[in-house]
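Entry: subunit A
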Amino acid sequence: MVLDAKIPAGPLAEKWSTHKFNLKLVNPANKRKYDIIVVGTGLAGGAAAASLAELGYNVKAFCFQDSPRRAHSIAAQGGINAAKNYRNDGDSVYRLFYDTIKGGDYRAREGNVYRLAEVSVNIIDQCVAQGVPFAREYGGLLDNRSFGGAQVSRTFYARGQTGQQLLLGAYSALNRQINAGKVKMFTRTEMLDVVIVDGKAQGIVTRNLETGKIETHSGHAVLLCTGGYGNVFYLSTNAMGCNVTAAWRAHKRGAFFGNPCYTQIHPTCIPVTGDHQSKLTLMSESLRNDGRVWAPKTVELAQKLRKGELKVTDLKEEDRDYFLERKYPSFGNLVPRDVASRNGKEMVDEGRGVGSTGVAVFLDFADAIKRLGEDAVRAKYGNLFDMYYQITNEDPYKQPMRIYPAVHYTMGGLWVDYNLMTNVDGLYALGEANFSDHGANRLGASALMQGLADGYFVIPYTVGDYLAKIGPKPVDTKHPAFEQTKKEVEERIKKLLALRGSKTVDEYHRELGHIMWEYCGMARNEEGLKKAKGLIQNLRADFWKNAIVLGENEELNQSLEKAGRVADFLELGELMVDDALMRKESCGGHFRIESQTPEGEALRDDEHFAFVSAWEYKGDNQPEELHKEELVFENVHLTQRSYK
Partner candidate 1 sequence: MSEFKQTFNSSLGKKLIMALTGLFLCTFLIVHLGGNLLLFKHDDGYAFNVYANFLTHFPPIEVIAYILYLCIIVHAIYALVLTIANRKARPVGYAVTASDNASWQSKNMGLLGSILLLFIVIHMSDFWYRYKYTDSVHFKEYRTDLSSGERQSIEFAPASADFENSVQTVNNFEIVRVKDLHDRVQTSFKQWWYVLFYVIAMVAVSFHLKHGFQSAFRTLGWVHRKYTPIVEFIGTWLFAVIIPLGFAAMPVVYYFTRS
Partner candidate 2 sequence: MSNGNMNLTLKVWRQKNAQTAGKFVTYKAEGISPDMSFLEMLDVVNESLVHKGEDPIYFDHDCREGICGMCSLYINGHPHGPKRAITTCQLHMRSFHDGQTITIEPWRAAPFPVIKDLAVDRSAFDRIQQAGGYVSVNTGGVPDANEIAIPKVIADEAFNSATCIGCGACVAACKNASAMLFVSAKVSQLGMLPQGQPERYRRVQSMVAQMDEEGFGSCTNTGACEAECPKEIKLTNISRMNNDYFSAKLFRQEELHEQSHGE
């Protein structure tokens, strides 16, 4: 099978406008005859549901939280990129496109990324019109900052809460449509399966988390805006509820999973304190603008620090190894996320880690405080310092912060074409749930941009094309596929509820997380990955025998909710390992130890791996089939990243 990404022909800069013209339109009077299902209400889902309802479609929106406003997009701190060039510093759509392609280590589609950069400017306009309070200058115009090592200032921000403000903007647009009766909102409702009728996605099966009621919902198209799968690692910066279930169910119904092994690990997170740890807290990347990353020069010194025999503030300057500055003189502490993360892990692996667990390195602001004064540092990073102090009880104004990388974002996701449609007709994936725009690594402040681009400015055009083609005939809800899918969901729940073993679901999840982090984390090799595959298979088999799932279906049952999600993670984990095994090159967030430059940098193999891997589900416990979508680069020249 040849995957058709449906990238429009023609010059890069004209692809999207040409395509928009060629897309079929739905007659305004006919729009109300179509029902669209949107699963997830984060930036992508909220924006899509609101925009489609504004156009006149009937939208049914679903979220598992108690309110659409709680989606995890809300936690994004740093900002959102847009090629506005308000700074007059040489930014342009093309530069944002180029930076994103390069940042993604040349594993993303040119066409998609260019479109993303193109619509980025509309996003800012839209959000401002909604009343999103972006940071401003005294002249009343919008402020920008440089973010994540970008050479231009193109990041718009709202203090450290950009994600929250953007989400509340989308939430308000969604509320307006709920009020108008164009969106029907289902909260505390989890999607558990997709209904496929004659090869087309025409509905979903959901469970009402409060009552346990299993229901089917029909629609002419199904949009999955369900976020990423970082929680496969158990510990991540994702919210506790983030899960892969919607995407994974779609995958098992035929949707290909793209690049599952591409995981972004964020370097500046607060380290783990013990086994009780339930999640990790990210601190904005902007900290590396002024903080200096270091580890003790020797293992002995690190041991003394860990035991408390030596205080960090007493450590002499010559005993400190500013390893990023040493290894990357030109970028220093501002190297990309993957490079910074990997180097931190190296220090810990060498035994030079700090903190009581020894799994952390220092991020030091002493120089910045000396240079700028404590007040200036407080003005810039006050909220982050407070947050750090709250969690660790250590004062970062007086002693260096301890940081360690944590899983943050998953670039992989459901495979989609240029129209954001999966290979299943009528089934779309938006935002982090798809694989499309970030290649093997995502640049800072680009996740918000992609989620909103997909929701506000791409899907309203592309879904219309599909709907116009299938026509406004009502979905046949009597089709046996609805009843059949519902029955399968109910059976699976029954199977889960019958598990009365000896290990809690959280224990399985934690164990899976350990395996993934150890063997499929920041650095991967063939031996480890093969081992991980076996471990996951065993763990999965054990789960279905030995897990404890209490209670019944007809109640608010967190054991059951978690069990369903962890069961899916246990399957996804193996696919991630398979993908990582197959990709014998290093690129972006995927670092294969076997493929590195003499300096220890990620080494791509463009000749053999310049493709998107798209995996096809072949049945329970069967190896998945790999499909390749070759990546064509007509506009950029592939180079080896270097941050020396």
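Candidate entries met the following condition: all candidates are chains of the complex that A comes from, given by their letters.
The working rule: contacts are C-beta pairs under 8 Å (C-beta built on N, C-alpha and C of every residue); 3 or more make two chains touch, one makes a residue touch a chain; residues count from 1.
Note that the coordinates shown come from a computational prediction; the quantities given were computed from them, not determined experimentally.
Between subunit A and the candidates 1 or 2, a touch occurs in this complex only for 2. Residue ranges of subunit A in contact with candidate 2, taken from their complex: 47, 50-51, 54, 65-70, 72, 74-75, 84, 86, 122, 124-142, 158-159, 161, 163-165, 168, 171-173, 175-176, 178-179, 185, 187, 210, 237, 239-241, 273-274, 276-279, 281-282, 387, 390-393, 456-457, 460, 500, 502, 504, 506-507, 548, 550-551, 555-556, 558-559.
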